[in-house]
Structures are given as structure tokens and as C-alpha cells.
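Shown here: the complex without one of its protein chains, the others still in place.
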Amino acid sequence: MKILLATKGQTLDSAIDERFARASYFLIYDDKTGQLDVINNNQELSHGAGPQAVQIAIDNGASAIISAMPGQNALQAIRAANIKIYEAVGLSAKQAIEKLKSNELKEL
Amino acid sequence: MIVKQLAIVSGKGGTGKTTLSASFAHLAKNALMVDCDVDAPNLHIILKPEVNKTFEYFGSKKAFIDFDKCINCGICASVCRFEAIDFEQNQYRVKEYACEGCNACVIACPVNAISLKKTLNGKYFESTCETGYMAHALLNPGEETSGGLISEVRKLSLEIAYSKKIELIIIDGAPGIGCPATSSIVGAKSVIVVSEPTKSGLHDLVRIVETIKHFKIPHGIVINKFDINDEQTKEIEKYAQEENLEIIGKIPFDKTIVEATRKAKPIIEYDCKSAFAVKDIFEKTIQKLNLSPQS
């Protein structure tokens, strides 16, 4: 399964960003292979950052998102694409992945 | 650390939003001030910031026609829904001010003569002033994407707040109810709506409150110059009661404000009835945000 993590930094030690769509980075983590891709999320879009971020998740094959609470547009797109969304502000990406595996993360 | 953002808005300009924001800057001590009125920023006139860093904003794209490739078939003009392409001086040309950078002409052009290019729309600044840090911007005249520029300014303000450990961000919002106003309030913890007791004031107030409600952000009302029209003030109070909105405070009509504005000084530096009202509004707001008193 691939997971998109909206983070402040480029490694699994970085914290989950307080914003979803305008997070600094998106980490795409494959929990089978352990492969990590880093996307620099330097969006300058005036509007539509939420849907754009969800499109990035879809295009990268993510079936789960770990982030802050997304906005209304993003949430709607996440639901339509049948992606699972978990809120994990305050944790690092690594901690969030572990908690996801042990079913401790709250699904939104 | 949690950064709390307070937005001060009004349904239209000229209601005293900046007067209130500038005083809040002085009362809050060490709050980060953000001017989201990027079309006609005014907060810097009172706070007199010194710019530390300047950033360029390339928010919008516009279509450019490569005249060497163009065969003047006119398909671009026919697909453009913004009347942004005209045939002038023997050549189809893009009217930059009307182009929304939508990409339709790029897709439609049979000879790939059109491309979208990013254009410089404005600048934004990280500054320091006597009350602390400030983030502000200036859109180039005639540009449209102020919502995007506001997002950039607010992103910058969050970066400053986290790196300098500033707990409170005060946003002087963009006027109106459109995209710039929306971009000013999204993500805020609390919103203050400044209104005036004029016939149009209530009308404008209702429209901005509808917008804020959409985002489910707690908000309250400040009535500026409440004593110039008792009847309209009562109308606003009635509306607030119906909507279950708090009237955080009422600022009296005060000639001292005219004087302070002309001298570009915050009203709280004067000993007058309006300054007293502003201080009271500030105290109530801070209590509600649950901030430690010195922040």
C-alpha cells in the first residue's frame, strides 16, 4: 500500500504539517518495499490547492493519506477517489506510519 | 507550539478595519501582523515597517502567441471565453489584462503557437516594525490573482511565526466577500467583522457573515461609529441577536480618529473614548483566544 504523508520536511522523521493542501512536502511511502518518494509541494495556485493535492495522491497511487484535517474541497475529492484519510498532527511521519499499522490512527 | 490566527474583516473597505488592526498590533505586543489587503494595503502606513526580505509573486499565467509560428487562423480567439484575444495590426494578439491563463487557446491552437507563461503579479515582504514582525504584499495594478498572493503572504506569516515562536497572528483582511476575503479568513481561529451603522453597512455585514459561516469559524461583530445612527445600530444589534452573534464592542464616532488617521498613528496612543473602546474589544478578543496575557 502506498501512503501520502503531508509533512514539513523531506524525511520520515519530519513532522506532519498543520496544513494538508499547502503542506511543505508530500512523502509517498510504500509500506511493502519501504521506498520513499519526496514531492516538493511548492504550489503557487491562487485557488484549488486542495483538489490539486488530492490529484497528486491519486496520480502517485496512494490509497491512504496521513495529514492535518483537509479542507472541504479536498475531503470531497478524497472520498470520491475512495482514499482513506487519517489525521496525525503532532506526530512524525515515522510515528504516524507505525500507529497506522497498529490501527491506532483515527480515520476521518 | 500552536499559532493562533485572528482575522479582522469587513464586507467593504473604509469601515475602520485597519484602524482596529493597527491598534491591536500595539496592544498585543509581539503579535505578527499580516496585511491581506494586497490590492490597496494600508496597515504599513501606520506600522511603518522596514522590509527585510522581498519575494516576487508569479501567481498567474497568461497566454503568449509566438508570431513566427502563428498562421492567424483565429481559432484561439474563437475558443477564448474572456474576450482576451483580438485581431489587431494584422495579427491575433492577447489582451493581457483580460487573459485568465485558462489554457483553452493553447489546447486549441493547431500549430502549437501559443504557450502559457508565468507573469509577475506582485511582491510580498517580510518586515519588522516597532510592534514586531509583519508580512505584507503589493499586487501590481490591474492584476487579478490576489487570492493567490494572499495565500503566499499567509504562508510566509506562518513560517515567520513558527521560526520566531510567535503565538498570535493578526490578519488585516481583504475587503469584500470574494476570493481575497475568503483567502484572508480560511484557517483563522476567530474572525472580527467590523461594521458601520449605515444603510449599506448592514447589507455588507450580512454578506460577509454568510461567507464566514460557510467556513464555520467563530466570529463576532464590532460596530464602528455606532452613535452616528442609533436606528441602524439597533438594526445591526437585532441582526446579531437573530444570528446569535456576539457584539464584541462598539466604537463611538470620534474626531480624534480623524486626527490619528491623518497623522498615521494608532488611535490607542490618544487618550480618548474610541481608544478606550478599542482596548476593551482587544481584551475580550484575547480572552476568547485563550492566549497567555503577555503574548
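A few remarks follow.
In this document, chain identifiers A and B correspond to the written order of the chains, with residue numbering beginning at 1 in each.
As a working rule, a residue touches a chain if its C-beta (ideal position, glycine included) is under 8 Å from a C-beta of that chain, and two chains touch if they have at least 3 such contacts.
Convention: contacts and distances are computed from a predicted model.
This complex has a chain not shown, and the name its UniProt record holds, of "SigE family RNA polymerase sigma factor", "MinD superfamily P-loop ATPase, contains an inserted ferredoxin domain", "Ring-1,2-phenylacetyl-CoA epoxidase subunit PaaC" or "Response regulator", is "MinD superfamily P-loop ATPase, contains an inserted ferredoxin domain". Looking at B:Val3, B:Cys70, B:Ala104 or B:Cys129, the residue that reaches the missing chain in the full complex is B:Ala104.
When you scan A:Leu12, A:Ile39 or A:Ala81 for touch with the missing chain, the hit is A:Ala81.
Seen across the whole complex, the unshown chain contacts chain B at 11-15, 18, 37, 39-40, 42, 45, 61, 79, 81-83, 97-98, 100-104, 107-108, 116, 139, 141-144, 146, 175-179, 182, 196-201, 203-204, 207, 210-211, 214, 228-229, 232, 258, 261-262, 264. Across the interface with the omitted chain, chain A contributes residues 45, 47-52, 54-55, 58-59, 73, 76-77, 80-83.
Just so we're on the same page, only the chains that are shown with their structure count from here on.
Centre-to-centre spacing of chain A and chain B amounts to 29 Å, using the average Cα coordinate of each chain. Chain B makes touch with chain A in their complex at residues 57-60, 145-149, 151-152, 155, 158, 179, 186-187. Within the complex formed with chain B, the chain A residues making contact are 18-19, 22, 44-47, 49, 71.
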